[in-house]
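With one protein chain held back, the other chains of the complex are shown just where they sit.
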Amino acid sequence: MDFQASAKKLTTSVKSAKIVPNMTVDDLVTEYGGCAFGAGRLAEAVNIYYEMLASEKTTKFFGLAGAMTPAGMKIIIADLIRDGHIDVLVTTGANMVHDTVEALGLHHYKDTDCSNDIQLRHECINRIYDVYLPDQHFADLEEFLHRVYAGLPEEKLSIRQVLTEIGNNLDDESSILKTAADMGVPIYCPALQDSVIGLQAWLYQEGNPLHVDAFADMHEYMEICSEAESAGVLLLGGGVPKNYILQSMLVTPKSFDYAIQLTMDRPETGGLSGATLDEAKSWGKVGENAKSVTVYADATITLPIMVAAVRTRLLKDVI
Amino acid sequence: MDFQASAKKLTTSVKSAKIVPNMTVDDLVTEYGGCAFGAGRLAEAVNIYYEMLASEKTTKFFGLAGAMTPAGMKIIIADLIRDGHIDVLVTTGANMVHDTVEALGLHHYKDTDCSNDIQLRHECINRIYDVYLPDQHFADLEEFLHRVYAGLPEEKLSIRQVLTEIGNNLDDESSILKTAADMGVPIYCPALQDSVIGLQAWLYQEGNPLHVDAFADMHEYMEICSEAESAGVLLLGGGVPKNYILQSMLVTPKSFDYAIQLTMDRPETGGLSGATLDEAKSWGKVGENAKSVTVYADATITLPIMVAAVRTRLLKDVI
Amino acid sequence: MDFQASAKKLTTSVKSAKIVPNMTVDDLVTEYGGCAFGAGRLAEAVNIYYEMLASEKTTKFFGLAGAMTPAGMKIIIADLIRDGHIDVLVTTGANMVHDTVEALGLHHYKDTDCSNDIQLRHECINRIYDVYLPDQHFADLEEFLHRVYAGLPEEKLSIRQVLTEIGNNLDDESSILKTAADMGVPIYCPALQDSVIGLQAWLYQEGNPLHVDAFADMHEYMEICSEAESAGVLLLGGGVPKNYILQSMLVTPKSFDYAIQLTMDRPETGGLSGATLDEAKSWGKVGENAKSVTVYADATITLPIMVAAVRTRLLKDVI
Partner (left out) sequence: MDFQASAKKLTTSVKSAKIVPNMTVDDLVTEYGGCAFGAGRLAEAVNIYYEMLASEKTTKFFGLAGAMTPAGMKIIIADLIRDGHIDVLVTTGANMVHDTVEALGLHHYKDTDCSNDIQLRHECINRIYDVYLPDQHFADLEEFLHRVYAGLPEEKLSIRQVLTEIGNNLDDESSILKTAADMGVPIYCPALQDSVIGLQAWLYQEGNPLHVDAFADMHEYMEICSEAESAGVLLLGGGVPKNYILQSMLVTPKSFDYAIQLTMDRPETGGLSGATLDEAKSWGKVGENAKSVTVYADATITLPIMVAAVRTRLLKDVI
């Protein structure tokens, strides 16, 4: 018996990557495409992301968890918004805090990931792995936020509206919040309380009128989900953004047609962050015939690769 | 030169574990105590947790992330609440969803972690790793929740109040929500929207009055933090519960005196979920002189060990 | 349609764990048995390991990777050998190095996992995560090993024979090498060169006759595999021990009937260490009908649990 006739698994041979000087990122991804394991998955993710971005009828969701803005992923995301590649952003509050800090002209700093944290406390410096920022940044942020909050209308507001107003008050083209506000792209952050933006909102609310309804932006969000002719999502990490984006499909008759996750989480702990996208198909969150893939690698490495490759392909389409 | 004189690192020798039949969990933890790596850390975590629970002046926080209630950790947590070992619970919405499902008399089911998820969809069964539950459970849950929501006052409510009301409407002594409501233990869930409880609240709100203010329970929460003579926290996983508990210390002059994390997350990705508790000291969230430890292992394995050992020690104190 | 009729996945309900003071480890495992995720897997691993140890016709293999002897797992393994629960041990060289160090009356020490490693070098102290040992131990080990090597016959030897002779020269009932030598249990270590035992063998060989054939112990090893009426394996970590044990079944008509892996490695990198035991079925290494499970958690935590629970059950059988 010829094994090739009997076995479906033996049709696509692994093609070892060939690496040459001066190759572009898209060339690199093409070489990944012949490989297995993480490299093969990343090439597949690029193919899916390209198809998703090129599809005009597809509403593009982006889930942003992890400390991605202090790590240097901010401009990539702002540029994706500006160029129409993100229609809906769901994020943790912390990412918006650090985006705002930078938009105020303040910096994050890089150093070792192994520090004397007690000494840092004495020096009034806060650490995020190998990123550092001084307490003073938060004092400046507080002042800014209270100014924004003071300008908000006294009526019932949604979290999305609060974030839009923060964006409207920033003056930095590389800011996610500013760019989203300019482009009319909504930013949803279901756990805004769980961030310095939320802490300051609460502090402001202690002495001033501020009415933010927890569910007030769900109507517009669900309408976007319901009205999407086709839906695609790129997830950085897991957490609330992943679950919130996927769960929307539980109350709409739709499901995601494209789904990509870049993460270091693993399925075996049973948590949603590490859950496979196949598992999401059992819930109807991701469609039966969806194109989906998870790349298990540091997202600060894989996101720039994906964006560089897809932008190259999109440019070729134009030319 | 005698190396033992010169070197601080060589004072406590590793003592290999001796395992015998019929040993108790607390005996096991004692044997862990002589070991290094994860075993040694778990023994240290038990020591810290015992000291924390035995300290009457310490306010006890509990952070609950991951799919812990469908996995079978519900009664452990409910019992900790009932016995006064949890003063404040911060959780993801999903854990409360699955607690409610079980309190309604419905079950989660165990099977393989490797399924045909598309077939499951056709059978109307949802998968959480190796846990399964049918769509019908959510229909029953929806009916219950709408009944609860219909009974809520029309005034502005906090998320904590909504969760207390759900607990008040349940009739199951093993339920976390019910036990917390009975015991007056507050449950905070900053991202309630990110769960079926939140989805149904939104659906209810589409046709009925329901005013849930995102920041309304932060005042009482911050007061608990500010007034704590001493504070301790046990964190299962990371996510919003970890960050929300720790960040409270940014706006109070306090910090945690005890901090334990049971997690599979890792520090190298830079996200808060995997961040070390030392990193939290640079922010002042965990105190300089705090006792803290992270155990890197599946929390469904380590939480029951910790609770069994600490309960044994607490009982000895009584006798 | 009744979902319970249609769906095979919904027969075993999750039963939340109930934790009480003074419970034994075996009671704990019984509670794990109702849970999902890691707890459920660990309970399953105990069931399989009990059945494997209780089966008189089963040849019991044990794969030992990771720094398990310096971490305090030595006595557990020596006791398993003494009681007939390990018939064949396959290990890394390092585990035997540290077993020998302790058998010479020298200690490993515990301290923080975060040290100034350059300062340690100046103090002549070597670190293994949170375990420390001084250079002097290796000088003592070297002297001992050269004495053993000088007593070896000049004929062609196998690695297994060298390890047996080291064991014969030790005088410590808690030593793995000594106990295995006493009990006639063979220890295989395919990469002996990759350890201080190997380095010293090479140094000895530079000036003295020593003939160790790389393949000389494979005949006896393969005979054990071939003649096993039934075969079972407990794997701690992956590495050479895992692969060497499993690959033996490629050249015999047998396969493992029981297979348990305790590991933190993950499948997604494609390496053998993290590979699932299902994958091993495609190779015929693990049998079609084998009972197998992988527990993803720190083995210094899970191994003692498994052994305590299984020893309790075996004792009950006797009584």
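Note that the chains are named A, B and C in the order they appear, and that numbering of residues resets to 1 at the start of each chain.
Keep this in mind: a contact is a pair of C-beta atoms (placed from the backbone, for glycine too) under 8 Å apart; a residue touches a chain by one contact, two chains touch by 3 or more.
All figures in this text were calculated on a predicted structure; none of them were measured in a lab.
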item: Sole contact to the chain not displayed, among A:202, A:283 or A:296; value: A:296
item: Sole residue of C:54, C:150, C:222 or C:315 that reaches the chain not shown, by the stated touch rule; value: C:222
item: Given A:14, A:54 or A:150, the one touching the chain that is not displayed; value: A:14
item: Full-complex contact with the absent chain, from C:14, C:39, C:52 or C:65; value: C:65
item: Absent-chain interface as seen on chain C, which is shown; value: 65-67, 70-71, 94, 113, 115, 117-118, 120-121, 125-131, 138, 156, 159, 190-196, 198-199, 201-203, 205-206, 210-215, 218-219, 222, 237, 239-240, 243-244, 247, 250-251, 264-273, 275, 278-284, 288, 298-300
item: Positions on chain B where the hidden chain makes contact; value: 36-38, 114, 266, 268-270, 296
item: On chain A, residues whose C-beta touches the chain left out of the figure; value: 3, 6-28, 31-32, 34-40, 42, 67, 70-76, 79, 102, 107-111, 114-115, 120, 123-125, 127-132, 134-136, 174, 264, 278, 295-302, 304-305, 307-308, 311-312, 314-315
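Here is the rule we use: only the chains that are shown with their structure count from here on.
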item: Copies chain C and chain A - interface residue numbers shared by over half, same or different; value: same
item: Inter-copy rotation, chain B to chain C, in degrees (Cα atoms; steps of 5); value: 180
item: Centre-of-Cα separation between chain B and chain A, whole angstrom; value: 26
item: Centre distance in Å when chain B and chain C are each reduced to the mean of their C-alpha atoms; value: 33
item: Contacts with two or more other chains, residues of chain A listed in rising order; value: 266, 268-270
